[in-house]
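As you look at this complex, bear in mind that one protein chain is not there, while each of the others sits in place.
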Amino acid sequence: MNISVLVNGAKGRMGQEVVKAVKAEKDLSLVKTVDIGDNLAESITETQPQVVIDFSLPKTRMEVIRAIVENKAKGVIGTTGFTPEDMIIIEKWCNEFETAILIAPNFAIGAVLMMQFAKEAAKYLPKAEIIELHHDKKLDAPSGTALKTREKMEREDIPIHSVRLPGLVAHQEVIFGGLGQTLTIRHDTINRESFMPGVVKATKEIINKQGFFYGLEKIL
Amino acid sequence: MNISVLVNGAKGRMGQEVVKAVKAEKDLSLVKTVDIGDNLAESITETQPQVVIDFSLPKTRMEVIRAIVENKAKGVIGTTGFTPEDMIIIEKWCNEFETAILIAPNFAIGAVLMMQFAKEAAKYLPKAEIIELHHDKKLDAPSGTALKTREKMEREDIPIHSVRLPGLVAHQEVIFGGLGQTLTIRHDTINRESFMPGVVKATKEIINKQGFFYGLEKIL
Amino acid sequence: MNISVLVNGAKGRMGQEVVKAVKAEKDLSLVKTVDIGDNLAESITETQPQVVIDFSLPKTRMEVIRAIVENKAKGVIGTTGFTPEDMIIIEKWCNEFETAILIAPNFAIGAVLMMQFAKEAAKYLPKAEIIELHHDKKLDAPSGTALKTREKMEREDIPIHSVRLPGLVAHQEVIFGGLGQTLTIRHDTINRESFMPGVVKATKEIINKQGFFYGLEKIL
Partner (left out) sequence: MNISVLVNGAKGRMGQEVVKAVKAEKDLSLVKTVDIGDNLAESITETQPQVVIDFSLPKTRMEVIRAIVENKAKGVIGTTGFTPEDMIIIEKWCNEFETAILIAPNFAIGAVLMMQFAKEAAKYLPKAEIIELHHDKKLDAPSGTALKTREKMEREDIPIHSVRLPGLVAHQEVIFGGLGQTLTIRHDTINRESFMPGVVKATKEIINKQGFFYGLEKIL
């Protein structure tokens, strides 16, 4: 297997890690890096990558997707800000151009498993609370992952506690309480590298898919 | 739904909890309690319970099962000590007498979920270690649940650490390590009550089953 | 050492545990148990205990203390509800009658250590948050121990998160964040027995003291 990859947003904090990860992976070949100021559509047309990995900015998100699908490349997208309306359009494009787009809010495999397990456990142990802990530079609370976890558990009454302290990176625990017992699922991230195995795995999987996928778990 | 239940081993520590739990559950009717010195087979024949819940002694385990199946009752079994050979025989009996037997090493729903999640997570994050923590009166180490967890993960190279301290009850955590991240699944038990929802649930489910089941997760 | 002890509030949930603990301790002799409806003052006068251990009701708290000091007995008090004004009066009585009273909001030695360590750590790692976790029958939040911990840390800006779930008993963790590191101090209680070593220890220590003490740590 040898998959040609273009990285968009290559100079961002995540983008730099992605470039490193793609270079380090023998099954992937980095054919081009693109950032602000470069012409993405042209770059894709010229280099014809099989997959575009995109960690760029919310405001140009739909232009990026359009450039990918028109070139019949496949997309692994970490950029945030997609609305439900965006996703309906993207799904249509995927079918029209017969290609595949994956958008994932969290590429850490452990976080994806945490959310899946939380969803499953909530069926048997419906009482739960979420504690998410992040470094004190994170301004929003609750975290997107906490909100997504609660949504997956299909329970609006689950409290979310947000801890913000220096010395933390990104952590979450979901505690389920039942008669005489508790079950806790916890994910700890120490750096951006934690997202790379998920990005690489997604790149290898998307190659054989067609359609629109939301959430890393959909293609694993 | 109203299920008639006979409890065997009713005076043991677990048995007493089971009797309380059956009485408290509106869908279950306790028709008889049996303990050492009583004739179980006769009691079953006389009272014709739909389900026999058994938390008795390893040495009489096969006699108990035989008495259950011959009366075409169904069995929810918490007694330990069954060998692989025993299970082959029990499976044959279940088919011969057209009834159902569930044997479960742990009826705490949280523990069952922990084991299932550990099995699932091990596919994506193969490096893991288990820490099991119990009160200092527990003589064996590692715990049966830790061994069963490792077996389910299909990895013989997973270290198990056994902590024995006063003030603990029964706890286990499975820590998975991946690039830049860890995923932890932890189960905490504070008392025997934690097993009762699993016993009650199993009793309600077994009524519609036929065959032999090993592990609570098999009938949930 | 052989210390004569009277237990007040002996039929309450804590009182029953205290009676058991006093009986089990070779250095202590239980001379009398008193509960609602009994005349405490008379009982003390008649039996002349060296120490009165009191786990009774807030509303009669000052009468109880008065009965103890007038008889020159020493008091180990777990009853709650004392105001700062009460304490000033009690201190005066201790000096007037030349005896000793200890009032402690938490007799679990681990909880006392947790509070002391939190106070100490706050000097070096000023950013902290408290998570307290209790069974879902506990109606008040935050817990008294969480409030007392924050008070000892002399920081009003420390957030307290209250988790309420079945399967929990009484737990608290204080998380300190610093550059690149966190320090966590956690206390877990599984039952009322956890308070008994503190009650027994206090009873043995108070015998050699004179004056008023607030907090178990003051006499350890």
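Note that the chains take the letters A, B and C in the order they are written out, and that residue 1 is the start of every chain.
Heads up, the rule we're going with is that contacts are C-beta pairs under 8 Å (C-beta built on N, C-alpha and C of every residue); 3 or more make two chains touch, one makes a residue touch a chain.
Note that the structure is predicted; figures quoted are calculated from it, not measured.
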Visible chains that the absent chain touches, using the contact criterion stated earlier: A, B, C
Residue of C:I44, C:V64, C:I77 or C:A121 touching the missing chain in the full complex: C:A121
Residue, one of B:I101, B:A128 or B:A170, that touches the chain absent here: B:A128
Residues of subunit B in contact with the chain not shown: 127-129, 131, 133, 136, 159, 161, 163-168, 175-182
Absent-chain interface as seen on subunit C, which is shown: 108-111, 113-114, 116-117, 120-121, 124-125, 176, 178-197, 220
Absent-chain interface as seen on subunit A, which is shown: 110, 167, 169, 188, 190, 194
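The rule is simple: only the chains that are shown with their structure count from here on.
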Distance-to-centre winner among chains (Cα means, whole assembly as reference): B
Equivalent interface positions on subunit B and subunit C, same or different at half: same
Interchain centroid distance [CA atoms averaged], subunit B/subunit C, Å: 40
Centroid spacing, where centroids are CA-atom means, of subunit A and subunit C in whole angstrom: 50
Numbers and ranges of subunit B residues touching at least 2 other chains: 110, 188, 190, 194
